[in-house]
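A single structure is presented below for examination.
Note that this complex is displayed minus one protein chain, with the remaining chains in position.
In this document, chain identifiers A, B and C correspond to the written order of the chains, with residue numbering beginning at 1 in each.
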Amino acid sequence: MPGYLTAEPIDLGPVVASVESPERGGTAVFLGQVRNHHEGRAVLRLEYSAYVEMAEAECNRIVSEAAARWPAAVALRHRVGALGIGDTAVIVAAASAHREAAFAACRYVIEQVKRRVPIWKREFYADGAVVWVDPTAKLQPAG
Amino acid sequence: MPGYLTAEPIDLGPVVASVESPERGGTAVFLGQVRNHHEGRAVLRLEYSAYVEMAEAECNRIVSEAAARWPAAVALRHRVGALGIGDTAVIVAAASAHREAAFAACRYVIEQVKRRVPIWKREFYADGAVVWVDPTAKLQPAG
Amino acid sequence: MPAAAPAAVTVRVLLFASYAETLGTDSLSLTLAAPATVADAVAGVRALPGGHRLPAKPLCARNLAHAALTDFLAEDDQLAMLPPMAGG
Partner (left out) sequence: MPAAAPAAVTVRVLLFASYAETLGTDSLSLTLAAPATVADAVAGVRALPGGHRLPAKPLCARNLAHAALTDFLAEDDQLAMLPPMAGG
């Protein structure tokens, strides 16, 4: 199984290169980076943790679904561990002979990753608070 | 006016870096590469030529439209001159605090570039033919 | 004579992120009367000290795949309780 999760910085070039081929003329890429703000609060840094075994399996399912649904080659990398502002948290790349398929596959993968992959984010704020981010609800301070 | 057209190879990293900022957490990128086939024929290489003065102006209009329509920073580079298979012909990058805006702006720019920017492509085929590519019609041999 | 259905099922429960903090552990063994569902396991965890602070209907995964609360559990299943995910 390819390693979708990594504790090392993700390098854009090799991820894009991994889906390119002479038959595929269009590549759509999404990069998610650590923002310096969240719901109006200044973020200093964050930590991603994961249920690694399941996250790898779920990433593999998502990539397979995209490759089955569109004629595209798809790559996905998600970083875990401690990240600073501007660090790349996730990269999705999808290459196809048709740019519509490349965009659609790329978009599908990032949306499904956000919904389905068991990864959690703890943000450290400038005001000293530490919060487990819950995209489904209002923020609540961590215990 | 920034140089949207270039005769030099386009490097992905700097284009992406030019739109990233700590406020913008999502970056959508499109890369168009030279394919080794076109409508069933083997392509060896191609040449892009442009009405440079207008192409620069039209690229600037398209990027400005995207930046006005979505809260996104947008970059665009298009290569001209002689390209080989796999070479990058165009890169669009759009960064935003919201990935929907990043995808939408990126998609808008590449679609408009294809429609509106006066750039022409001459393909050299394995069978010796040389063709001005016309995306709006069946291929016709060049004179 | 058919084999009798087992009277109990033992599963490994995994807790993550805020749920692990809430319960003070990230892994525990749970034995339930059979047949048992994911919801039964959640109820079992919530009956532990501090467990009432976990939601009654959390996201769960069984053996590395998302599961419904109504799914049945088998011996040695790995059941994970998943706080709201925030990857990407």
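Some notes on this structure:
Criterion: contacts are C-beta pairs under 8 Å (C-beta built on N, C-alpha and C of every residue); 3 or more make two chains touch, one makes a residue touch a chain.
What you see is a predicted model, and the numbers here were worked out from it, not measured in a lab.
Looking at the complex as a whole, the chain kept out of the display touches B. Of the listed positions B:8, B:39 or B:53, the one in contact with the omitted chain in the full complex is B:53.
Residue-wise, the contact with the chain that is not shown comes from B:89, picked out of B:29, B:43, B:89 or B:104. The chain not shown here touches chain B at positions 32, 48-51, 53-55, 57-58, 78, 89-90, 110, 113-122, 132-137, 142-143.
Heads up, the rule we're going with is that only the chains that are shown with their structure count from here on.
A straight line joining the Cα centres of chain A and chain B is 25 Å long. Rounded to whole angstrom units, the spacing between the C-alpha centres of chain B and chain C is 51.
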